[in-house]
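What you see is the complex with one protein chain gone and the rest in place.
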Amino acid sequence: MTPLNLSLKKISDIVGGSLKGDASTLISNITPIEDATSGDLSFVMEDKFLNKAKGTKASALVTFKSTGFENEIIVKNTRNALQLLLAFITKNNEASNSFTISDTAIISKKATLSPQVNIGHFVSIGNHSTIAEKTIIKHNVTIGNNVTIGKKCILYPSVVIYDNVTIGDNVILHAGAKIGVDGFGYVQVGSKWKKIPHIGTVIIEHDVEVGANCCVDRGCLGKTLIKSGTKVDNLSHVAHNVNIGSDTAIAGLVGIAGSAIIGNNVQIAGQVGIASVTVGNNCIIGGQAGVLKSLNPNEMVVGTPATPIKEEYKIRAYLKILYKNAVKGRQKK
Amino acid sequence: MTPLNLSLKKISDIVGGSLKGDASTLISNITPIEDATSGDLSFVMEDKFLNKAKGTKASALVTFKSTGFENEIIVKNTRNALQLLLAFITKNNEASNSFTISDTAIISKKATLSPQVNIGHFVSIGNHSTIAEKTIIKHNVTIGNNVTIGKKCILYPSVVIYDNVTIGDNVILHAGAKIGVDGFGYVQVGSKWKKIPHIGTVIIEHDVEVGANCCVDRGCLGKTLIKSGTKVDNLSHVAHNVNIGSDTAIAGLVGIAGSAIIGNNVQIAGQVGIASVTVGNNCIIGGQAGVLKSLNPNEMVVGTPATPIKEEYKIRAYLKILYKNAVKGRQKK
Partner (left out) sequence: MTPLNLSLKKISDIVGGSLKGDASTLISNITPIEDATSGDLSFVMEDKFLNKAKGTKASALVTFKSTGFENEIIVKNTRNALQLLLAFITKNNEASNSFTISDTAIISKKATLSPQVNIGHFVSIGNHSTIAEKTIIKHNVTIGNNVTIGKKCILYPSVVIYDNVTIGDNVILHAGAKIGVDGFGYVQVGSKWKKIPHIGTVIIEHDVEVGANCCVDRGCLGKTLIKSGTKVDNLSHVAHNVNIGSDTAIAGLVGIAGSAIIGNNVQIAGQVGIASVTVGNNCIIGGQAGVLKSLNPNEMVVGTPATPIKEEYKIRAYLKILYKNAVKGRQKK
């Protein structure tokens, strides 16, 4: 990275913090506290890192409480401060008024592209597809027919979008994400599985981020829907006709079965499986849980089958006690 | 989608149903009942949707029992009817007598392609590979050397096939599927893992469908085999030398360890893990189960380690009762 050359004063303004020390100190880099050297800014985000502040070679710290270090910016929420500072830095990097389309891209004459797009090498764009301004399509992306992509999106390399998919503004699709795949739907005739063609679609609303190598299946009829602001981590699978609300966070390797309905502001940890059920708003689902029955809003569950967290943990603990008592009993005999 | 323009009479014939109402009604679209408007046909597939039939704006329904709606087609099996109708519609769409090979595709002179194939942009096809008639290879697909692909297959974008793989007829490989990857095989010499080269192959028989971003490893020696009619959902992993029978259905995010043997007509739910064991014909394996020991034919298991479903559920229920009694006991004291 090119050096940032930001003064501590400027950084303090960006993160909205209270500055102690030399406001003119120039910061060239932001690094983890254990790796920091002169010219670096580091973040102290948890109590356990406070003692690292003493030995650091960083030139300044952003911290949630004073570490006694000579140059420090104290903020209420260090995570928020980190986001503000990194957004400031990367915005500067990304700002671009140049729009280029690779000579190698093969774009249907029936497609409509804003003049303000960037299209990488070896990209295919099908008939009647439209791409709005300031969207970036990276290398080796395939976009089918009748696909609509909004403004300021980024499609990373090797993304594939099947036909008839609609994507909103400010959507990020990471490398290798596949959108609009046929759902896993068959009818069993004797011992044979006959494929049910999937003529539905996928709608991804604004401000959604989909992780690398994720798969989002199209509806059989109707649509698979991911509402605005929802974030999905790498290698997750959203099946046909799933309906995911707004601002829901879905970690990696999660599987959501066909026609499941997930509410708003749900938090789903890694490797969770959700059957064809309804999950209410604001639920929190622990890692590897298997949600086999619908959940009311605000439930917090773990385990397979998913069980309220307090109950599950108490039951597990009780079983351990039972077992230990039995072992003791045997030893006495 | 272009309007279907199918009469209700025609649709009734396709699905083999009993028609009530105006046989000349023109249907332009098939939609979920809650989204239906004039010109739409909707399906009523379960009791819980019967009450939606009353308020629908659809022009006609396909249903398993009469809803009282003016235009309806009554069938024995709505899922089967849906399959028949969608297959009819999409067959019409797919029927094509035009075969094109993108100028950008790089095809070895030593490869043999039927004149009746479609090859997309930025495709590579290696030496001594053969592709039979009516197969469609979409954009950015890489096919190695000595690969054989049968008739009427579809390889979606970004599929990768390593060398020496054999694929039958009517096989669908969804976007990003990787076939013939080296197995995860090493020998530990001291603390180091030395790679065991994998010189085996993968054989995928007729009528198999492999989901997006799936991985199928090649045999170390010999082959990894997926027999005819088996369907695999997105993001599943089939390791080296696995042998999967016919007409088995494998849901998403399933992992099957090296040399496992899976029978015919097995049903494997999402996120199941199967160790290097044998699973008999017709087994049903519940979501997230971990199959650590071989299963006899017709077993139905859940949990990790996988346990017969009745036993596992009863044991879990018993533990909950024990715990609840203990809590009550404590409360009495």
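Read from first to last, the chains carry the letters A and B; within each, the first residue is number 1.
Definition applied: a contact is a pair of C-beta atoms (placed from the backbone, for glycine too) under 8 Å apart; a residue touches a chain by one contact, two chains touch by 3 or more.
The model shown is predicted, which means the values in this text are computed figures rather than measured ones.
K.L.:
Taking the full complex into account, find the residue in B:I74, B:A239, B:I262 or B:V279 that is in contact with the omitted chain.
P.N.:
Counting the whole complex, the residue in contact with the absent chain is B:A239.
K.L.:
Consider the whole complex, including the chain that is not shown, and state which of A:D169, A:D182, A:D247 or A:E299 touches that chain.
P.N.:
Of all options in A:D169, A:D182, A:D247 or A:E299, contact with the hidden chain holds for A:D247.
K.L.:
Looking at A:S18, A:T37, A:N51 or A:N80, which residue reaches the missing chain?
P.N.:
Looking across A:S18, A:T37, A:N51 or A:N80, the contact with the absent chain belongs to A:N80.
K.L.:
Just to verify: which one of A:G17, A:G39 or A:G120 makes contact with the chain not shown?
P.N.:
Missing-chain contact among the listed residues: A:G120.
K.L.:
Quickly run down the residues of subunit A that touch the omitted chain.
P.N.:
1, 30-32, 35, 43, 77, 79-80, 82-83, 86-87, 89-90, 102, 104, 120-122, 138-140, 156-158, 172, 174-176, 209, 211-213, 229, 231, 233-235, 246-247, 249, 251-253, 264-265, 270-271, 287-288, 303, 319-320, 322-323, 326
K.L.:
To test your reading of the contact rule: which positions on subunit B touch the chain that is missing from view?
P.N.:
Against the left-out chain, subunit B lists 104, 106, 122, 124, 140, 142, 158, 160, 162, 164, 176, 178, 181-182, 184, 186-187, 189, 191-199, 213, 215, 217, 219-222, 235, 237, 239, 241, 253, 255, 257, 271, 273, 275, 288, 290, 292, 304, 314-315, 318-319, 322.
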